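With one protein chain removed, the remaining protein chains of the complex are shown where they sit.
Read from first to last, the chains carry the letters A, B and C; within each, the first residue is number 1.
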């Protein structure tokens, strides 16, 4: 089974998710001054954060599938499972933004991010198992330190939302920064292999 | 006529359908506690069920077209007919979830699933006829036992919704489980052919 | 310039348009009986009609580009112009369905279809001019009898909506039927060329 169509379908769903979120940014009706945009600021900020998160997932998905040779039924379903949790991000983003970062919405946002990181881990594990421990993919993924660190941050952020939503928010931004630093793991292994060949 | 663009268009429509459903999951306005999410639970559950159904259709569509060599005008329209009924799933899902699984919405949901299974059967039949009974596709489809069983379940689920929506709901979950068990038919035939070659 | 990306972009926009229309089919809130769906019938019927129309445009676009070898800036803009008018179809459909086929919405619907047929004609003319009168594309398009007939029907349907919306509606259905009969022009010419080679 070819990987092309699973990439195309994932691109389609992720493109829709990242664009749908902006629909939550409702125009302030019957108001037309700059200050009328101020109440939208928390919604806008949570949109920016989620845009970056979905962008990170697309980037990582893109990188991982570059090293993938073949897919099977389990991969298709593990990928759909990831797309399901990605599609919950706009809902969690809207609830968090609309309630100006209240504890429960922030905890739910953390929960959705946690489910996404678990779904990504499952997809990665199935792909690695399918390709073997000696595969290019297995080497490229390595110990997945960043992934584990992110998951730990989400687990911390959920209960801490009831202590201070600033801590949880800080953890979300921290994880985003970890991933925004270019991930050279897969790129490097790919280059090494090309150099050896 | 190439099959590439019909696959790309179908991927696009199915990606939109699967993602649009989440738009029905409206944020509880002016409420920011975990318990405020409870009334959304039936909507969420019907969304999960429909996500799985649309995922199954995408999976099966993907598998079937792997074995397809050529398409014609009839295939294009049979495919559009299937996409039409798939695009009715978000509507039926929303009505069922919003009314907490009341009889009529459950029956309508079953009716939409029935129309989808009929549309899929028509598409499959046209493709098999176009490729011939000795084709790889015809062998891969075989007796289509799962398809016939699913159609029977939908036909039962529609009137039974007026007896007990739990029975209908159980039938919908049962059909989903039948298909979630990986369908090795087409994969196996493809492998056999590769082995023989 | 390659035609691949213009096809992919058009597929994306048309997939969204055809799927967005279903969003206009709003769930009857706080109502859960079959009879509550009855007021939706005109909306549903106008959705079916528009789904078929957009499907026809996708089909014809698909066929035409099969015979296209190269594109330029004029083709990109003529194509975007067509996509613009296609994207007005959901609006016209919703207004017509919501008002149970009142004269003005029916006339506007006819006007949007007219603009689409003009935009398609412009795109076709630019492509034919770009490829030359002896090209495969020029032969495949031929006299474009169906296209001219459709345009004439739309021009008639607009004023006739104020006489009887049944006549206009009948004309819209008639045009759809004309196109649903498989268009063998381009397919035939393509086959002839293959046979000669």
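Just so it is clear, a contact is a pair of C-beta atoms (placed from the backbone, for glycine too) under 8 Å apart; a residue touches a chain by one contact, two chains touch by 3 or more.
All values reported here derive from a predicted model rather than from experimental measurement.
For the options C:80, C:122 or C:178, the residue in contact with the chain missing from this view is C:80. Mapped onto chain A, contacts with the missing chain fall at residues 7-8, 11-12, 14-16, 18-20, 22-23, 25, 27-29, 32-34, 36-37, 48, 51, 55, 58-59, 62, 66, 180, 182-184, 187. Annotation for chain C: contacts to the undisplayed chain at residues 1-2, 5-6, 8-9, 12-13, 16-17, 20, 23-24, 72-74, 76-77, 80, 83-84, 87-88, 90-91, 94-95, 98-99, 102-105, 107-108.
Just so it is clear, only the chains that are shown with their structure count from here on.
One copy, chain A, sits rotated relative to the other, chain B; on C-alpha atoms the angle is 90 degrees to the nearest 5.
Chain A and chain B have Cα centroids lying 26 Å from one another. Separating the centre of chain A from that of chain C, both taken as means of CA atoms, is a distance of 37 Å. The residues of chain C that reach two or more other chains are 12, listed in rising order.
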